[in-house]
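A single protein chain has been omitted; all remaining protein chains appear in their positions.
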Amino acid sequence: MDRLPRWADLTLVPLVSLLFAAVISALVLLVIGQSPVEAFKVMVDGALGSPYGWGYTLYYATSFIFTGLAVTVAFHAGLFNIGGEGQAQLGGLGVALVCLSLPWPHWTVALIAATAGAALFGAAWAAIPAYLQAKRGSHIVITTIMFNYIAAALLVYMLVDVLKPVGQADPASARFPVGAQLPALNDIPGFNLIFERPVPANVTLLIALAMAVVVWALLWRTRLGYQIRAFGKSEAAAKYAGINPVRITIIAMLISGGLAGMMSINNVMGEAERLLQNSSEGAGFIGIAVALMGRNHPFGVVLAALLFGFLYQGGAELGLWTSIPIEMRIVVQGLVILFTGALDMMVRMILERAFGLVRSAKAMRAA
Amino acid sequence: EPALIYDLGGKFDKSFNEAAYNGAERWAKETGGSYKEIEMQNEAQREQALRRLAEAGSNPIVTTGFGMSDPIATVSKDFPDTKFVTIDGWVDPAEHPNVLTIGFAEHEGSYLVGMMAALASKTGTVSFVGGMDIPLIRNFACGYAQGAVAANPDIKFISNMTGTTPAAWNDPVKGSELAKAQKSQGSDVIFAAAGGTGLGVLQAAADEGILSIGVDSNQNHLHPGSVLTSMLKRVDVAVYNSMTQGAELDTTMQALNLASDGVGYAMDENNAELVTAEMQAAVDAAAEKIKSGELVVHDYRTDDTCPAATF
Amino acid sequence: MAAAADTLGRQETAAPFAIELKGISKAFGPVQANKDINIAVPKGTIHGIIGENGAGKSTLMSILYGFYKADSGQIFISGNLTPIPDSQSAIRAGIGMVFQHFKLVQNFTVLENIVLGAEDGALLNTSLGKARRVLKELAQEYGLDVDPDTLVEDLSVGHQQRVEILKALYRQADILILDEPTGVLTPDEADHLFRILKGLKDQGKTVILITHKLREIMEATDNVSVMRRGTMVATVKTAETSPEQLAELMVGRKVLLEVEKTPAVPGKVVLSVENLHVRDEHGVERLKGISLEIRAGEILGIAGVAGNGQSDLLAALGGMTNASGKITLNGVDLPLSGAGSDGQSRREAGIAHVPEDRHHHGLILDFTAWENVAFGYHNDPKYQKSALFMDNDALRADTEKKMTAYDVRPPIPTLEAKNFSGGNQQKIVVAREVEQNPDLLLIGQPTRGVDIGAIEFIHKQIVALRDAGKAILLVSVELDEIMSLSDRIAVMFDGQIMGMRDPETTDERELGMLMAGMNGKNTGEAA
Partner (left out) sequence: MDYATLLQVLDTTIRLATPLLLACLAGLYSERAGIFDIGLEGKMLAAAMSAGAVAALTGSAWAGLLAGIGASLLFAALHGIAAITFRGNQLISGVALNFLASGLTVLIAQALFRQGGRTPPLSGNARFNPVTLPGAEALREVPLIGPLYYEVISGHSVLVYMAFLIVPLTWWVLFRTRFGLRLRAVGENPAAVDTAGVSVVGLRFAAVAITGVLCGVAGAYMATALQAGFGREMTAGRGYIALAALIFAKWRPVAAMWACLLFGFFQALALRPDVVQAVVQVRVPVPVLDALPYILTVLVLAGFVGKAIPPRAGGQPYVKER
């Protein structure tokens, strides 16, 4: 069988996977008696049709860039970090503790501190599974799943028993002080020409984009990144080269958890301005889809995050304006993960066949 | 065009949110108007839903559940021309003139069903399953306990709360297990004020052959012959009225009580055989006294204490 | 090739061939592993198959056993066309196979392994009972005794192999294929195996034996087929051929593995090892007190049957495993465990290491050539642009230079390692390590799976490094290679050094005795 050219592997495989996911989603809609065309229109209109829609699409995309990068870094170290959700939740806790601890004079100062808090808490939550994987061989997939649940329980405890202000009914922290509130895109000169009304997308978007560049440089330009990738490709070879498996596993997971935690500056600090239960809204899991779709490259992750931002905002719009339940977006998410992550071989086989046909057709014409 | 946002239990919880839905449907049928509706699935969605509806020009935006108060407080400032309604929540009217807070005297309605429970109980033990452990739900429990004690001073009262997060509104498994536990402690009438969780309570009571009391909507029909009555909280009326007033909505805070028919208990063919004439007479007499002010049921929320029970 | 079949059997044995393969071809992706292979094996003979690494021997046998499916070709068993789409069909046709890598369930008992796939009914009890009886009979008949209730993971390699043979016999195989059965055996175990094979032959069974060892072919087989690069080049009667002829057939030209080198001029001691001990993760002692010295400007060759501790010695010196004892390099002690005992520290100390297994250790197949040239030396200051970043451009340029110098084809630094052939991959590894100009070069199986041209080149590099005054530790299972490259030869057996010999004064027989764990003196007297 013919191998795929590199460009096809990088672009066609995800696109065809996406196409499969889209076609099946459309079939699902038909089966439940809805019009896929209408649904798509509503999604495009709601997510991309106005600055307001973009405000949400970009807001979601921001979160997904962080979690997608988190999964990516772990993947490069050969680790499947399925614990982004829990790490993001802990990141949220870090943000809340930082924001509530001081009467912050200016958001820039608060942002730096909160980012550190988010990354630290997220990383800490990844540290235990990382240590157990590296030192005791406990399968990181299972431990990170367990840690997601433990994180959820921990957050309930923190919100209900510790952070909830007296007299408040819902399990949420107090509102952050004004000095810890981030400017939304509509508050930023330049952006405010496009976004005239309040939108949830905020300065964190710029941090997310910066992190994509940082992760790229880390993975492909630094010694650490080199070691992470080498370890991820072959643990046995890494050992030969004197790359310490324990060290790399832990560092890669700390970075991954830190990135997942950092998404909380977007939703907790930038949007909700207080810590809510389940603030990460599944973004940790979407990071898996984003990383797979983005072929584990930061640039691809940014594109895939935008796509999922569109999907999430569009899906919310479906829930608002049509009788299609908002869960439609979870279906699409599942399909994308299935095709890009588990059935990639099938997609590749189909493409290889197609390429083979094209090639033999060319050869025939040449002959 | 008005809009309605349901809380986490979902539109068809057969209880609180469904009452709101019924009110909106009644308004739509009577006026031929249409309304937008959204079901919350998640804490973090609330603000987006509010903004999106306000953005689209919905007015008034009616919301159910206390969880909406805080987001409304944020969003209402950005949309001064839009009216917001929070049912069961509380938003400071001084700061937010475009927000209407509607509350209910749950303790009064609960008092009546508490009496009925005590009168129907053969074991001398009645019980309560609450949803999320918040003052609002304790107010239900407290009113219920007061009524039960009034009808039978020797009554034994058991109370369990489902949880401390909104997940407590939608955990029927836990509801039915709590009901079974209460039955094994001797209770034979269980009042569930727990949203979707309550459905599990009512189911378990029916399975176990004991009585239950529904909440918010009339839930008597869910298990005919097993649901003793339902404590009505006329969320439907609140929604209906708000929608009827439309954009001209009067935002003076409302407290709907027994006197204003905001709360009550449900009688229909499904529970006709369970409620004897004497029981009904006793309960109605108490209702009259409450309406007239002769009898004051303690509101747990005023001082966080309950004269008839401890939590 | 069909002619070969006719010259072999028919006039001697009236019976049809036990096996006849016609026109078998098989490709793995771009690799044509078998090309139009024809072979015929007379009943009741031991038939050898030889060929270089990667010649396609295992593939051909796996096809015969239904493990792989041939792209084209026919299989005849006892003269009948027998399609073998899966192993079940092969077993039904009376074929049994002992794979190069055993196919046993490690945490099953011997009995369970024997019964697996050959149960007598849906319930296990009856099957296990019967198997226990049959096993006893087989053990007596062929001298193949193993305890049926031991877990396979507790058995020695030799015993595991017996289980594999028993598995085949239990399935009443008439044709037994053994793929490189002696590679993992001690000479004693190998002898025992060949006695068993003779016994099988006497019972009328047919045996196909794949091996690299010409000596074994000459001793044990009746006929021998030679494969080269996926094709069958010849089938001859063993009695009518010689090792030299076979070697020539195998490689495709006259082989004279003489390396041109001047006598060594050893200098000061570079590496000294004292009483080195290594335990593996199961706690088994793999090195039992090794002591040796290597001087500047000499090549110390380590000979031995695979699995006698040579790999562990390389791994311990290269910083891949913990050890105890004492190692000094240029007079400086090197830590053997804990901080400073890893591969990085060894490289910094001046030890380069060409590992035995280039696919698993030496290279990252998914990395490009230039990334692989940095492998292990990624912390080297000359590859850094700044405190933070690596200098990828410099690396690429450096790689291109090395690739040209070592005649790596194609010399494209951005090509991924997996896209190079085995020989070229090995050249990349050798280039990386040799060009570090280390004080000590550890080099394991330098020419495994490498073609003649590349072998010559790599040997020249090793000798050149020696002549530049460096110390070299060479490990190879190819005695020829050891004999022709080394200035001194140490023979390892069972984690110990059996003796130190001068290649000028020793011979293969003496070394073979040492490799078998026997003291050289005694053999001399015996002979």
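Here the chain labels run A, B and C in written order, and each chain numbers its own residues starting at 1.
Everything below uses one rule, namely that a residue touches a chain if its C-beta (ideal position, glycine included) is under 8 Å from a C-beta of that chain, and two chains touch if they have at least 3 such contacts.
Being a predicted model, the structure only gives us computed values, none of them experimental.
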item: Displayed chains contacting the withheld chain; value: A, B, C
item: Selected residue (touches chain absent from view) among C:115, C:336, C:443 or C:489; value: C:115
item: Touch criterion as defined above, residue of A:178, A:342 or A:357 at the omitted chain; value: A:342
item: Residue ranges of chain C at the interface with the undisplayed chain; value: 28-29, 65-68, 86-92, 97, 99, 103-108, 112-113, 115-119, 121-125, 127, 167
item: Residue ranges of chain A at the interface with the undisplayed chain; value: 28, 31-33, 80, 82, 128, 132, 136-139, 141-143, 145-147, 149-150, 153-154, 156-157, 160-161, 285, 288, 292, 323-325, 327-335, 337-338, 341-346, 349
item: Missing-partner contacts on chain B, residue numbers; value: 10-13, 39, 160, 163-164, 170-174, 176-178, 180-181, 184-185, 196, 199-200, 203, 206-207, 222-223
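Keep in mind that, in the parts below, only the chains that are shown with their structure count from here on.
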item: Averaged-CA centre spacing for the pair chain B and chain A, given as whole angstrom; value: 39
item: Residue numbers of chain B (touch at least two other chains); value: none
item: Multi-partner residues of chain C (each touching 2 or more other chains); value: none
item: Touching residues (chain side chain A, partner chain B) in the complex; value: 52, 56, 156, 159-160, 169-172, 197-198, 200, 267, 271-274, 276-279, 281, 316-317, 319-321, 326
item: In the complex, chain A residues that touch chain C; value: 1, 3, 217, 220-223, 226-227, 229-230, 233-234, 236-237, 239-244
item: Contact footprint of chain A on chain C as seen in their complex; value: 29-30, 318-320, 342-347, 353, 355, 360-367, 371, 374-376, 378-379, 384, 388-390, 392
